[in-house]
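In this view, the complex is presented without one of its protein chains, the others remaining in place.
Our next item is subunit A:
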Amino acid sequence: MTLTPQKSGVPEQRRHVMQVRKRNGDLVPVDVNKIVKAVELWVADLDEVDPLRVATRTISGLYDGATTAELDKLSIQTAAELIGEEPQYSRLAARLLAAYVGKEVRGQGVESFSQSIRFAHGLGLIGDETAAFVARNARKLDDAVDPDGDRRFEYFGLRTVADRYLLRHPTGRVVVETPQYWLLRVACGLSRNANEAIGFYRLMSSLAYLPSSPTLFNSGTRHTQMSSCFLVDSPKDELDSIYERYHQVAKLSKFSGGIGIAWSRIRGRGALIRGTNGKSNGIVPFLKTLDAGVAAVNQGGRRKGAACVYLEPWHPDVEEFLELRDNTGEDSRRTHNLNLANWIPDEFMRRVEADAEWSLIDPSDAPELPDLFGEAFDEAYRGAEKKAVKTIKARDLYGRMMRTLAQTGNGWMTFKDRSNALSNQTGEPGNTIHLSNLCTEILEVNSDDETAVCNLGSINLGAHVGADGVDWVRLRETVRTAVVFLDRVIDINYYPSAQAAASNPRWRPVGLGLMGLQDAFFRLRLPFDSAEARELSTRVQEEILLTALEVSADLAANHGAHPAYAQTRAAKGDLHPDLWNAPISQPDRWNALRTRIAGHGLRNSLLVAIAPTATIASIAGAYECIEPQVSNLFKRETMSGEFLQINTYLVRELKSRNLWTAGIRERIKRAEGSVQGITELPEDVRQLFRTAWELPQRALIDLAAARAPFIDQSQSLNLFMAAPTIGKLSSMYLHAWKAGLKTTYYLRSRPATRIQQATVSLIPELTPAETCSLENPESCEACQ
């Protein structure tokens, strides 16, 4: 066979003039100029965008006979694919997408906000109350829609909104609201009058604050389940209670709640079952059932349910528990969907440190242990040790916990005693926090007949920071609006279980969080591990808690304190920073606040929690919560597809130095988003743009500990270690405990090897610096 590589037998598509099929069915030739014109409509302020490039690349990907709708979608996709070269294409792609969505909405005869509500109400999507509210205030609300609102979105944010948040026609699946209508609808669902709604809409539309996804999904609809988190106490040690919990978890999951559930009360493997005179199979088979139940629940078609199981480390099945996420071993003893967390008493950590023995005790022999913390727990635990099922070295168990973290990222370390001792809700004996939630930022008391609930929202800190620093007045205003609406959710919310409905009105907790801390640091050019960064993050947190408490005190003056207020530490005069003995920077405001609280109490038992903000940070175009950037260049994989994310602060910096070249881009890509090898950049700039993998984790922990006195719940603190070892992890988590953190979250690590890069050029010879790779530390002698 003769091979003539340049020629091929397959007909070339581009040889004849390509045609597209219009919506009316006519075929017309593809016209590059038409595409260029369509793009030019949106690029007035985007000087780096080249409309011709978008047009020609779009045509290159097209096939003969494609529809014009396919052409429109492809041009959006094509613009998005150029983001890695020039971040302005993200804005362009977002605008093209907004235009596409707008066309889809208008295509159903919807020309205004009030029409979209009326239309969606007719389709059974909008609740009667919100529909009536909008009808009453139609003109005012229609006028409030900001025609330029969509210009604030980046592509990834708007794509997420379009694919997952906008209401869709139940059968046609086309969207029936624009992004701005959506935010106004969310505001209307929580408001009592038009001005309130417009104020809240403007705050969200500015992307300076967003409530959590369940609120964004469901506000104003017929199913107003707007809470993010549910904390379910361990079932009692009996079959009926276990099956009741499965039912409850399924109901909570259905309406997009994330579940934390404790399991420490259930007897371990081999314990006697008196009713049948048999021996228990332990917790694993029950957790396997829970695993299947959680996976079966489909949250509105967009994601599977999610749950985290909490177990205390004295439970006899703790070693099997730590293997539940392993990808080897008997599958009937593996739970691939459940997350796992350790709920650790200080006594365990003390014994780890002292290299002492640790007793595993069956809960049927010491049923009081889950309800005790601090010295009462220590005493009861020591007393129960004589009934121990098994004794092991505390360090061996701790080592296994570290192994689970390294291998699965799961098995989060959360600390029971700190969580309880430093909570406003545990002012009276009998009120115990038994676990945290799916993301380890919520800490609330619960019991067999009360399931704790929390609804969340997050401030976009980056939007409150200019070149001169934080705009404190604006930040305070944002907190004020946010707390009022978080509190409002409690009354309007639909509670999927009776236990949840029993708890939330009594305690009225909310979780006001934060995102874009990294944006703030980039804007102010503060390295993440600098003292200035720590100070700023602490002061921001103080301002947020202080203002939130002020608002809650105001709400209490108007509507009364929450019913369980008398049982809180605040009722005894202890506010959260007092529990930490933390220094405060605004003593006058704190003192005034104390006086106010002494008069009327607080409307909310808890106010602040820092959630991971994965999706809403994407919508706002901010870095996630309190996290450092993971990379200067990375991709996000979501149900909407894959998205390149690039550090625009870095791009600006490089452009200002004429360093934003194809060569530098390729070097950053080859270094997996690190700029440490870009020696053209001065040392201080490289320090600023370190990634989470390159920062000392001690700094992350210390920053978290410094702000913790101003977080009355907790924070979702991820830790990052490219190549974890047991030694490093055990040192790190001991430090986290000693620093006084209540909880930690995922351990993020990196794959041992990676897919060969397909698009960076091959380098025939590696320089010594490049062979020293984070991915292959064991082969790297330079670091040892």
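Operating definition for what follows: a contact is a pair of C-beta atoms (placed from the backbone, for glycine too) under 8 Å apart; a residue touches a chain by one contact, two chains touch by 3 or more; residues count from 1.
Heads up, the rule we're going with is that contacts and distances are computed from a predicted model.
Within the choices "cysteine desulfurase", "Ribonucleoside-diphosphate reductase subunit beta", "Putative mRNA 3-end processing factor" or "Amino acid ABC transporter permease", the name that UniProt assigns to the complex's undisplayed chain is "Ribonucleoside-diphosphate reductase subunit beta". When the omitted chain is restored, the residue from A:333, A:395 or A:476 that touches it is A:395.
When the omitted chain is restored, the residue from A:202, A:474, A:589 or A:698 that touches it is A:698.
Residue in contact with the omitted chain (choice from A:140, A:222, A:390 or A:735): A:735. Looking at A:331, A:491 or A:532, the residue that reaches the missing chain in the full complex is A:331. Even with one chain removed from view, subunit A keeps its contact list with that chain: residues 1, 3, 5-6, 8-10, 12-14, 60-66, 70-71, 73-74, 77-78, 81-82, 84, 163, 258, 295, 301, 303, 306, 327-328, 331, 334, 336, 352-353, 395, 398-399, 402-403, 406-409, 614-615, 630-631, 633-642, 644-645, 669, 672-673, 696-698, 721, 723-732, 734-735, 746, 748-760, 762, 764, 776, 778-779.
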